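Sharing a structure below in structure tokens format, with a few things to ask.
In this view, the complex is presented without one of its protein chains, the others remaining in place.
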Amino acid sequence: MSDSTNNRPGNDNRSLTRKLLLLAAAMFGFGYLLVPLYDVFCEITGFGGRTNSVAEISREDPDFSRSIRVEFVTTVNEYAPWEFVADRDSMEVTPGKMYYATFTARNLTEDKKVAQAVPSVAPISASGHFKKIECFCFTNQEFQANEERAMPLQFIVDPDLPEFVDTITLQYTFYDTVRVSANDGS
Amino acid sequence: MIRKSLLSLLGTLWAGAASADWALNMPRGVTELSAETYDLHMMVFWWCVWIGVVVFGVMIISLVKHRKSRGVEPATFSHSTTAEVVWTIIPVVILLVMAVPAAETMIRLEDSRNPDISVVVTGYQWKWHYRYQDEDIAFYSSLDRPSVEARPKNSGIDPFDVENFLLEVDRPLVVPKGAKVRLLITSNDVVHSWWVPDLAIKKDAVPGIINETWFRAEQTGTFRGQCTELCGKDHGYMPIVVEVVEPDAYIAWVETHQQTGERVATSQ
Partner (left out) sequence: MTTAVAEAQDAHDEHHGPDKGIRRWLFTTNHKDIGTLYLVFSLIMFFIGGAMALVIRTELMQPGLQFVHPEFFNSMTTMHALIMVFGAVMPAFVGLANWMIPMMIGAPDMALPRMNNWSFWILPVAFGILLSTLFMEGGAPAAGWTMYPPLVLQTGDAFPFLIFSVHLMGISSIMGAINIIVTILNMRAPDMWLLKMPIFVWCWLITAYLLIAVMPVLAGAVTMLLTDQFFGTSFFLAAGGGDPVMFQHIFWFFGHPEVYIMILPAFGVVSEIIPTFSRKPLFGHDSMVYAASSIAFLSFIVWAHHMFTVGMPLSGQMFFMFATMLIAVPTGVKVFNWVATMWRGSMTFETPMLFALAFVFLFTIGGFSGLMLAIAPADIQYHDTYFVVAHFHYVLVPGSIFAVMAGAYYWLPKWTGHMYNESLGKLHFWLSTIFVNVTFFPMHFLGLAGMPRRIPDYSTQFADFNMIASIGALGFGFSQLIFVWVLLTAKKGAKATDRVWEAPKGLEWTVPSPAPYHTFDTPPKARIAQEAFE
């Protein structure tokens, strides 16, 4: 509609429309911005059982007054062709001390396979306090046909782990990366 | 006229209450927290009822008395700051009264310290898998045969002839009475959700994520639930059965299952 006849003085339809379109575009961008925001938020709060996905530098500063049980759970997603276990089901750890654990995986196929391990920690209030110094989950893991391999994890449980946590569960889920990237819905 | 629609509501309620074994309400459940949850539910429910009685009461009086057919002249008032402040403040106070016990229960729900047993629960399209962390026991738990046979379209089997139709599994989760059972819940494929109303536990099983929750059953018995997150075509066919037994019976169960090697192959 023509701006002149019926508009309130000083109000220009075109510029308001442009501003609103801009707002819509900005909100579309905001939707995408939520992705990194969510990541930051998760790293800070441990929302969604997130733990660090890149190596963390952490000094040893043991607190011998506490002992925490760390349990390992291993899962293979969508029946991916691996056997994947923790060498020990659990261990008692002192917060602030460095520990090692190993996991073993075996490719059950005759083909080369690439896996990605996805870590998750429960309870949520502990996930920000479980620091992985070295982890096979930081990168893809390549397996030759039938290859079996031990994979190391090096971690520290943060001494400021909340009082009300006495057990931490660390889960790794093994994903077949080929399946993920070649996922075409069929 | 509104009274009539209320009558229709009451009719439904009454019909429900009249036939004895129809469950109308949330179960009180068999854990301390399920009872607390039930109490919270009832508290909020009664608050709603009383607020409803007042609001609908005033409205009904108005509908009866302030009609044109009775020759009333309309008043002309169009606001009253006092009234508006009052009916903003009162709800805030009521909400605070509700929020406090709710927050307390929530804090207790999150306290998963000192578990006696840990079970890893994995959702699959469309069954559950249980692995007892400290025993050498792991198995799938799927819809039981009689239900499987009765469920297809035009199966010719009347669901009323099947005991616990769609709520029975081949192998239930067995736990001892009085033990604090910690569940570590995850998924193999899509999102599922593990729910047993009598335990007042519902937690999503998300692929790649481990979720934690817990319960301590105070009573023996068989408690049934279902998957509550849409997970594909057989979402309605992956029930959950938890059998709570006396501690001795549990120890015996663990032994037989370890001996008979009923460690059903898992993906691990």
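Brief remarks follow.
Chains here go by letter, A and B, matching the order in which they are written, and residues are numbered from 1 within each.
Throughout what follows, a contact is a pair of C-beta atoms (placed from the backbone, for glycine too) under 8 Å apart; a residue touches a chain by one contact, two chains touch by 3 or more.
Bear in mind the structure is a predicted one, so any value in this text is a computation, not a measurement.
Residue positions on subunit B in contact with the hidden chain: 1-2, 4-5, 8-9, 12-13, 15-16, 19, 21-27, 33, 36-37, 40-41, 44-45, 48, 51-52, 55-56, 58-59, 62-63, 66-69, 72-80, 83-84, 87-88, 91-92, 95, 98-99, 102-103, 105-107, 109-110, 150-155, 157-160, 164-167, 189-191, 193, 195, 197, 200-204, 206-209, 211-212, 224-237, in rising order. Touch with the hidden chain on the side of subunit A covers residues 1-2, 5-8, 11-13, 16-17, 20-21, 23-25, 27-32, 34-35, 38, 42, 45-50, 53, 77, 116, 118, 124-125, 173, 175-177, 180-181, 183-185.
Keep in mind that, in the parts below, only the chains that are shown with their structure count from here on.
Once the centre of each chain is set as its mean CA position, subunit A and subunit B turn out to be 29 Å apart. Residue ranges of subunit A in contact with subunit B, taken from their complex: 48-49, 71, 73-79, 83-85, 89-90, 118, 120-125, 164-167, 169, 171, 173, 175.
Touching subunit A in their complex are the following residues of subunit B: 110-115, 118, 120, 122, 133-134, 182, 184, 186, 188-189, 207-212, 267-268.
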